[in-house]
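A single protein chain has been omitted from the complex, and every remaining protein chain is retained in its original position.
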């Protein structure tokens, strides 16, 4: 079944497996006239591995913008970006091709497809989300035009709270521990979208946070989504949980933000804040219980090689990209961004080439 | 913006405001030949108010199937269901039409639309979800054909854990307390989908649980979504969190179900289990801080009338409906249900009318 | 399979069979703040039977706007319109329930669905398009806001060219002839959309005329679609067929309009002009060759009762409705109409109720 497109009118379609020749995306629905240089994509791709101690697969992310851009400005046609995969040896995957890894998509892919690419994580690999990060670079150009800021932060790593002050040390100790334990851990990430206009989202099924959640829960390893003070909602009383409505800067706003920026599915002007948990990377050197697909007998499987001790940090930049894409789609749906062109109508005939 | 349709190929479009003449839905994509009597809808609608002590708006739910069904079987055309609204007086809403209620969609709707229906909760009212419950009655007929069971349960109510043994007592004490406090509370609901085939969902953006989450987070007041042991994922180690793969009944399955039935976005054959929090009903008699839209001065607002002391129980049947609809859509997308007709091709010319 | 929704972001979903209790539509995506009174729908429905001599099924079209409108203005939520069906006797259909009518959908519906509603034309009946005409009333309110005019005209009826001067007489003679021949005829309709902005449509698969064609060819009995001087295109030379580009009123435009208002799938500012053929109404009193579904033996079928001698005139108003809906969708997609609200943002808090 088709399921590789994110967005309704700002549409990002991704393709590629972890061990194929390349990965990529097609961004359909970006208005013409947006300044877009390779640098805008490169800066996002370079953020791919924020805490390199926790990961072993680091790639240079050679990419090319194949269409949709002329003289560093978009022309309204689909933007295709192709990112080369390095040559990865697949020998260690060959050894486990008949023993699905616990916690991985190996078994569910086999049950769905029958014929699968055993050379690596295939389409389930976090690696494939680099194409979303590239598309996020385009979306971010558009959210920035609207003055919107999308920021993510690790709030918990390997079971311990982290912030800027202790993060680096926590990463080091976690990397050392993972090396020793041969195990992996997860984390919690918080994302904040600031300066969003009020009025994004729809009353019934395209609530702003629901569309965000769908996209965020599509990121590999993400197991929960919480809007604002969402988990506390179950224990609170209405009189405490409801955010008082006050005037500020001449506009009505909320005094607190338990709502996480969304009321009735529609943004209210306060920052949209959400959190999600990332599970421990399932691939670990410790032997785990599985079966041999040929014989159906019990079998043990362990994964050596360039896996991450903690995938959560790599989800930071993916989550920002995803949030920027969903936000852009809603900005266009609500008319905060033009669908066709950033060039004003009266100037369209005068827009002459640069060179 | 349009946003009132749930589903890709089994599509439910809902309409109606809390104080309009009627509410309804159109179900497009139901195969022909399904036995569907008014009773199948009625039994779902009658479950609308499971713990009536916690609610004050109870309606008889008069409904009519307007199309798509002939001689108690579907004919493949869209099924329209219309549910009458009782005549509700709107006088108490008239008093607060200029003071948006904290925790409600009043403010965000105004900022999005300008012109709004002030006579009640309008499209944001939980009442409007009765049309989803009706559509869920159709979806459930289809999931039942596949032997699938969708069940929800309250696990926490007003901050206290509940189960079958203490639930009734907890409801009584909560109702009494709400009467006294003039406040409202929320809860946690767990949903389990059993006997799902393996292979539902897609690798990237239509992960089975992501589509579920989008629909569940669209229910009024739902603030979080957790798949399987999702919140624990952040603290666990991979060696504990990964579910061992074992054979059972001749098939590979998972020994535990931390995954919540989904790996890599695709069902693996174990029950799909998810939980969500429902916030306290925002409308309470206690005065709350707001503004007067005419003067922008601070104003106090309190809501008298037939509001719920705890909306969570009413979300039980909505969540089941939503889960049944999303499941049906994926069953069709993955070929477990025919799209056109349940009548085998060789018999289509012979299917004669009953009367 | 689902297939009852027209439009991408201005979405019209229709439901209802010819002999069910009612027909209707849900219009999702209409911005708030649009003046919309029942009169705007009624005036379209009353145009349903422009040349009553050619038709025998005339219904009063009792309808109700069920949602989406408050105090005669839209509120941004889905607009549901329900139109009652008169009680029609189905006895004459009972006689032919086992003998599919040539030229009708009887056979194809049976082959697709197996279980069908034999009481009349069911979903294939032209009658069901009255719900599109109602939705067209909403769309026309929006196209009129943009100064756009959608007009249809009969250019050929029963094989003879017609215009305003000879139309009435042609209708009379055709009706008399049909009575005598017990046969039916078709016609050709031309539609012109004036004052469209340049820039509607997309380069690849949502070309403006392609979306129009899909919608027009969905009208019962429509067998062809021609844009501008489309049929002549095959015989012409480029030097004659290309429309010279000239300045007029300070803007570039086309001197002629062989293009029919669209170049490269995108409107260019000249009127969009298209034509389509309507086949003869298939239901006729003359016996026609068919089979008996029970025995598979050859059988003759003839249809008595309230069928149209020529359905083309009823397609006039449907074609306008369809063209208005497609145009509205594209106006919104290209930013000429707001998606959320016609009320300017600064005024949204001040928009107070009328009563």
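The letters A, B and C name the chains in turn, as written, and every chain counts its residues from 1.
One rule holds for everything that comes next: a residue touches a chain if its C-beta (ideal position, glycine included) is under 8 Å from a C-beta of that chain, and two chains touch if they have at least 3 such contacts.
Remember, it's a predicted structure, so these values are computed and weren't measured experimentally.
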item: Shown chains that the omitted chain touches within the full complex; value: A, B, C
item: Identified contact with the non-displayed chain, of A:4, A:55, A:152 or A:315; value: A:4
item: Touching residue (missing chain; options C:123, C:314 or C:348); value: C:123
item: Residues belonging to chain B that touch the chain removed from view; value: 8-9, 77, 199, 203, 252, 333-335, 338-340, 349
item: Contact footprint on chain A, counting only the chain that is left out; value: 1-5, 9-11, 13-17, 20-24, 26, 28-29, 32-33, 64, 66-68, 70, 73-80, 82, 97-98, 109-119, 122-123, 293-294, 339-344, 347-353
item: For chain C, residues in touch with the removed chain; value: 1-6, 14, 100, 102-105, 107-109, 111-113, 123-124, 128, 156, 159, 181, 183-188, 198-199, 201-207, 209-211, 213-215, 217-218, 220-221, 223-231, 233-239, 241-247, 252, 254-255, 259-260, 262-269, 277-284, 286, 288-291, 293, 296, 298, 333-334
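Following the convention adopted for this analysis, only the chains that are shown with their structure count from here on.
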item: Chain centre separation in whole Å, for chain C relative to chain B (CA means); value: 35
item: Residues of chain A touching at least two other chains; value: 199, 203, 252, 333-334
